[in-house]
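The complex is shown incomplete by one protein chain, all other protein chains being positioned as in the whole.
Our next item is chain A:
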Amino acid sequence: MASDIDYFRALETPRLSALGSNLVAAAFPMMKLMPARFILDRAEKAGELSSGGRIIETTSGTFGLALAMLAAARSYPLTLVTAKSLIDPPYQKRLEMLGAEVVVLDDDQGDGNQAGRIAYLHDRLEAEPSTFWTRQYDNPGNPHSYARLAEMLVRRVGRIDWLVGCAGTGGSLCGTGAFLRHLFPDMKIAAVDTHNSVLFGHKAGRRMLRGLGNSVMPGNVKHNLIDEVHWVGAYVAYRSAHRLLREQGMFMGPTSGAAAIVAEWIARRDPDASVVAIMPDEGFRYSATVYDQNWLNSHPGWTSTSAYEPANLTTIEPRTERDWTRFEWGRSQKPSL
């Protein structure tokens, strides 16, 4: 489609900004457009998605918004399956304005009802077999799409010693990381996660910091690429996002704050290394929360001070939203749960 070549390509392109003498951040307006566009392009070419065919995905995050924008521009009907505890009304409205069908399932436990969402999705696939499921958790197109980011980073930075990024589906961090590690086998990768996410061995629980971490294990998370893991609490991430706005003029989401505080710590600790960090989205979606002082003050644990460095864990376990912990993962395989 002609429209793709121009606006969507530009919108998925990050600004590359120096945050220090040895730290470059890839600041995305909307990172998930990169895998969404790549997966749809590939499905169109392979004939898995025919003209006017339905697209379906279970998501409450920006991957859904990216799909909604692309589906609208390319005239595909789209169904997004989510749960009550995962979606806020402004976001749902925005998806529906784009023409997406948003199916909100009950989840009385407040755990996202992953099993219910998957069961519903399979029912829909059975009822309408031509439907294309983008499968961002397992689709190799998700990590493959980030070759474009890896290319941009190499052009800008040259040799890269550290890659820092959030892990959620594993697509951006493990995709970019795998390509860059082909080029620089000694490059280290730091995964940024949050407390009560299962990705690196916490038990699933309520996560205040959204947009990274997971309560299930996506196939696109490749543990043996990861050198160290940082669990950043919500308040630590919020403070870091505020500081990016005040000190750099960068209005980014809280996961970008989490990536920034880890990347800055690594860049300070290793001043001769060249460090790059991935920042997934902008702050607009969080203006009534992370960027609202009243909202912040309504949380009893919220403090105006924040950790400056992580606490090293000897046993992998969750801490509070004020805490930032670190573990040397050492490129080992999946955690045993």
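Note that in this section contacts are C-beta pairs under 8 Å (C-beta built on N, C-alpha and C of every residue); 3 or more make two chains touch, one makes a residue touch a chain; residues count from 1.
The rule is short, and it goes like this: contacts and distances are computed from a predicted model.
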Complex member absent from the view - protein name from UniProt, among "Ubiquinone/menaquinone biosynthesis C-methylase UbiE", "Iron complex transport system ATP-binding protein", "NADH-quinone oxidoreductase subunit D" or "Kinase": "Kinase"
Option from A:His122, A:Arg159, A:Arg269 or A:His299 whose C-beta touches the chain left out: A:Arg159
Among A:Ala150, A:Ile226 or A:Ile278, residue touching the chain not depicted: A:Ala150
Of A:Ala10, A:Met97, A:Ile118 or A:Leu183, the residue in touch with the unshown chain: A:Leu183
Chain A, residues in touch with the chain not shown (by the definition above): 4-5, 42, 140-141, 144-145, 147-148, 150-155, 157-159, 179-180, 182-184
